[in-house]
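Missing here: one protein chain of the complex. Every other protein chain is in place.
Should a chain be cited, it is by its letter among A and B, assigned in written order, with residues numbered from 1 in that chain.
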Amino acid sequence: MRPTVVSGPWPRLQRAWDIRAACNFIGGGTGTGLILLALAAALGGADWLPALLLGLLFVGFGLTMVLFEIGRPWRALNVFLHPQTSWMTREGVLALPLFGAGVAAAAAEWLGWHGAALAGLSVAAVSAAGFLYCQARILRAARGIPSWREPALTPYILVSGLTEGAGLLAVVHAGAPWASVVLLALLLVRAGVWHHYRETLARRGAPAATLEVLGRLTPRLLAVGHAAPAGLLVAALTLQWPPLAVAAGLVAAGCGWRAKLVLITRAAQTQGFAIPRTPIRGRGTSRTAAKPGWSSQ
Amino acid sequence: MKAIRSNDAKWVPTYCYNCVAGPDLLTVKVENGVATQVRPNFAAEGVHPAAGRVCVKAFGLVQKTYNPNRILTPMRRTNPNKGRDQDPGWTPISWDEALDEITARLKDIRARGLIDEGGYPRVAATFGHGGTPAHYMGTLPAFLSAWGPIDFSFGSGQGVKCTHSEHLYGEYWHRAFTVAADTVNTKYIVSFGSNVEVTGGVCAVWRHADARDRGIKRVQVEPHLSVTGAASAEWVPIKPKTDPAFLFAMINVLLHEHPREALDVAFLRDRTASPYLVGPGGFYLRDPASGKPLMWDTRKGAPVPFDADGAVPALEGRFNVAEAIEHGPDGAVIPHQAVEGTTAFTLTAEEMRGYTPEWASGVCDVAAETIRRVANEYLENASIGATVEVDGQTLPYRPVAVTLGKTVNNGWGAYHACWGRTMLATLVGALEVPGGTLGTTIRLNYPHENRLASVRVGEDGFMAASLNPTDREHWLGKPSGRNAHRTLVPLVGNSSWSQALGPTHLAWMFLRDAPEGWPRPTFPELWFFYRTNPAIAFWDTRQLSDIMAQMPFVVAFAYTQDETNYMADILLPDATDLESTQLIRMGGTKFVEQHWEHQGVALRFPAVEPEGEARDLTWIAGELARRCGLQDRYNRALNRGAGCMPLKGEKFDFSLAEDREYAVDEIWDRVCKAATAAFSDGTEVHGLDWFKENGFFVVPFKRIDWYLTPTMIEKGLRYELPYQERLFRVGKELTTRMREAGHHWWDGQLEEYEPIPRWHDFPGMWTKTLAKMGGDPADFPLWGITTKVMQYTTGNNAAIQLMHEVAGNVRGVGRVMLHTGTARKLGIRRGDLVEVRSITGVTRGEAEPVEGIRPDTVVIPGQFDHWATPYARDLGYPSLNTVAPLSLDLTDSTGSGADVVLVSVRKIGEAAQ
Partner (left out) sequence: MTRYVMVADLRRCVGCQTCTAACKHANATPPGVMWRKVVDIEVGSYPDVQRVFVPTGCQHCDDPPCVSVCPSTASAKRADGFVTIDYDICIGCGYCMTACPYEARYKVDEAAWAYGDKAMRHEAMRFDERKVGVAQKCTFCVDTVDAGLAQGLTPGVDPDATPACVNSCISRAMTFGDLDDPDSNVSKLLRENRHFRMHEDAGTGPGFYYLWDREELPL
């Protein structure tokens, strides 16, 4: 029954969003990635419908999880009230054409209306791109969480969404070499933007606890989430053995999800409290002060 | 549930006296009969020194009222066995049943005699910190008075949790039961562990903040960076229990590194015993005819009695006196011919010569240059020669002060610290003058409410002192109370407060284990207590609980179940702070840092109806008096003033008829009227109803009355400093008495009666005692100390959730603080579970490594480790009290012990994620 003691100026783990919110970034990223790649597949003449449907499923899953997170779910429609500045409103707004056009495209394809289907898919994909961008900007606008507000996180969220989508695309299109190539390329880019994100965050200064969590995550993320699937993909392409590509896809997506879960629920320390100077008590002295619990200024 | 919008809300005035720095004036919002909020009493702006603000504790009063864990009906124990492992088996009973059972016992006691075969009162009582319960117990004091002898010697922390030595020596030297800086006027304070920002109440916090604005420099000398240290200009970490060495070194700098004219020579010469000549026996040389102490008159070149007209005595030097006597112990007169007399000042200067900053540096672990600089800054700021006008009188202006905290002021070394502090004030003439070191209240002399009026002319040009006799004829060889305060501690006197200021731990210790040759005291037949929890607030709390379990019949005024009333036979639920009626005095000068420009009275009355069957203490006291057949004595006590003020004065008479019962409100209505009539000299009379609207009544209090020196001048008196001739004699006499009685267990304490205190290895006493108890000092390498916490201190409120919540923002509360480097060496990180172990006990809690603490010190704030109190028992907070031993060896001659214990710390669990 003992309540948590909250003393101290140190950054502490944010308590607003938990795994349910993380699921939205996971579902939203993977889903929009899939939908964008579905359009690419369509333009390349490949089968795109499974990717679209799976993508919609993922985005829907994410949004459903959010519904469980918010305190007043029956007021959920209020989310649309602030498009002027809120990336969350914008995300919500874009979900409408995303689903509308996505479902329409699927229906048209089913009905054999290929032209209309492609048009619908295009609209859904553009919406998905916007949706994904909104997700990246949602984190950037969370100015209380240094690891989220870091602009270098934006490219990571975008690339990781595509990579997670590509991972599942490799599963859906098991054995299609082009899917493996796309995933391989995205894995390389994702490793790069992750590295860039971490470096930038550390350079600019962040809560030590955040950097510690990210520091523990990174070797595993790079080895298991990038090097291993890349190796599998190269092997799959060389040996032309599709199960390897499927495995690589699942690992690449799964590690992206894991990284997001860590980002949202563990590497998410607050700014903490800090003062630039100490006060002069009577005839005492003032000194400059550091940020408690931070890696550097 | 919908929010209820109240249309029946009002703010009612009351007071908070949860600590000695009260009362704070507040108002309580009452909505539809429910207390909902507390806020300051803004009407007190301009009256109360902190503009009617209340400290954080007062905000706990609403929860205190509605705490679901309250005991709300009288209870009887059904399990005859007592102990921590025995469920009391409480069963509710009616008030009639409870009072009948208690009264039957009381009447039986009265029938057999109030004093038992051992010579001790059969009834004993214990009340909480510093007299605070008196501000809630209504007319219970009238019942106590009506009853007769009661043993108050079972302490709840007195002597170890207060500023004990200051109480005794401060009141002896300058009517200063508590000592404060004249904060509103001073410029420089050296504070040795005094934590006024935590324990000084709102008045202290307010006026120190103003002083900082004004540009004061306060240097905090303390082993850890307390709140007061934080709010000071400088923090000087010092090894625990070495403060007297720092003080002596400051005295050394003043005496031996500056020309004499740099000191306040006139004050030393005219207002102290500095010029008194001391003979070879260590006593004053006296005029053989009059017996008066001699001084060397520089005009005549001859010795003269201290009060000789027109004499200009020599402050320093050695002089040949043709004929003189010394007054030794037990009336011994030592005649001298052609004897050399040395002024008390010279003896002091010589005694202090060796205590250089370089010497002190090795003792205190503080750089010599720091000590020297602080001493020089002190002298520089003293502005010797400056004057200031107060209420039309010109007084010296000496804006420097030295203040002492609890652990500095308790146990071994405390006498030396008190003397050092008072001497520093004396050397620069800063004692009891504007800007200097002041007393605030008195408790060992009368009248309690006016320390200036307590100054009576005594022997040798000094104030009369109220010492317990040590001469063969009058010494109380057979103690009147179980802590033997009148037998062992001459300085504590025999006022209504004295017994509880005696060595109160001895009462507990002797019940278990009396020293050789000392008769083991009897258990009191009936022990009752109110607003206190000694099973948490004292030391070696497990042992204390075991002793409590052996008390034959225990009556507890109970708020919730707690660790002490777990051993009770009857629980009586009393109406709490917001539920009961009382009028108390306020203002003037009072505990800690209260210097008001007003004085008067404040009322507390039921803002809300009492919960359950809880009853007002005034009702309970009246019932007990009536049922015991003491109505007349009870009413007479009330008429004499046991309920705040005498009911009859020159211009008013609101006396109670002696044979009649009065309702609670009727009694307080009369007290209100008497108080207002007394304060207004009969011009204003206000009853209870008026107070319910207005809350308080005040009249002006003159600022000049903050200072004792004008009274000393008016009465031609000198401060009994620097030389302690009288105490030296008293010590000799007491030594003889104890030897004659065959007691040697107090010998160490008797050595403390030095006329000029000398440094002893005080920290070493702890090491030696540890070794004597069978411990290896190497196994306990850290100094365990404690520090008070404003949210909790003296509030007996560990069960209040709000206090826990807000105290969580203060570092270290509920934790074990240690230095980051020490923690690193021990592999301890923030939040790890650690065990603090002493030779007698173990306490556990989370670690909080900090930079602001000496690497050899561990601080455990507050007093916790509850195991019975609902809510508090779930906190898992550590407590120094659990591991501090009750030890005769660590008790000083005033009967006090310090919150210091040698400990080890080890990690026993990882921090929760």
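Convention: contacts are C-beta pairs under 8 Å (C-beta built on N, C-alpha and C of every residue); 3 or more make two chains touch, one makes a residue touch a chain.
In this text the structure is predicted, and so the values were computed from the model without any measurement.
K.L.:
With the full complex in mind, choose from A:L43, A:L188, A:L239 or A:I275 the residue touching the hidden chain.
P.N.:
A:I275
K.L.:
From the listed residues B:A230, B:V388, B:A549 or B:V685, report the one that touches the chain absent from this view.
P.N.:
In the complete complex, the chain left out is touched by residue B:A230.
K.L.:
For the chain not shown, which residue from B:L72, B:I115 or B:A209 touches it across the whole complex?
P.N.:
Reading the full complex, the residue touching the unseen chain is B:A209.
K.L.:
For the chain left out of this view, which of B:T36, B:T298 or B:S680 touches it?
P.N.:
If we include the chain that is not displayed, B:T36 is the one touching it.
K.L.:
Which residue numbers on chain A touch the omitted chain?
P.N.:
These residues touch the chain not displayed: 1, 3-4, 6-9, 12, 14-17, 21, 66, 69-73, 75-76, 78-82, 85-89, 92, 138, 141-145, 148, 268, 270-271, 273-282, 286-287, 289-290, 292.
K.L.:
Contact with the hidden chain only, please: which chain B residues?
P.N.:
1-4, 6, 31-32, 34-40, 42, 50-51, 53-56, 59-60, 62-63, 66-69, 197-198, 202, 205-206, 208-210, 212-213, 225, 227, 229-231, 235, 237, 790-791, 801-802, 805-807, 809-811, 819-821, 850-855, 871
Basically, only the chains that are shown with their structure count from here on.
K.L.:
Take the average of all CA coordinates in chain A, do the same for chain B, and state the distance between these two points in whole angstrom.
P.N.:
The answer is 63 Å.
K.L.:
In the complex of these two chains, what residues of chain B are touching chain A?
P.N.:
211-212, 215-218, 230-234, 804-805, 808-811, 813-815, 846, 874-876
K.L.:
Chain B touches which residues of chain A in the complex?
P.N.:
1-8, 281-285
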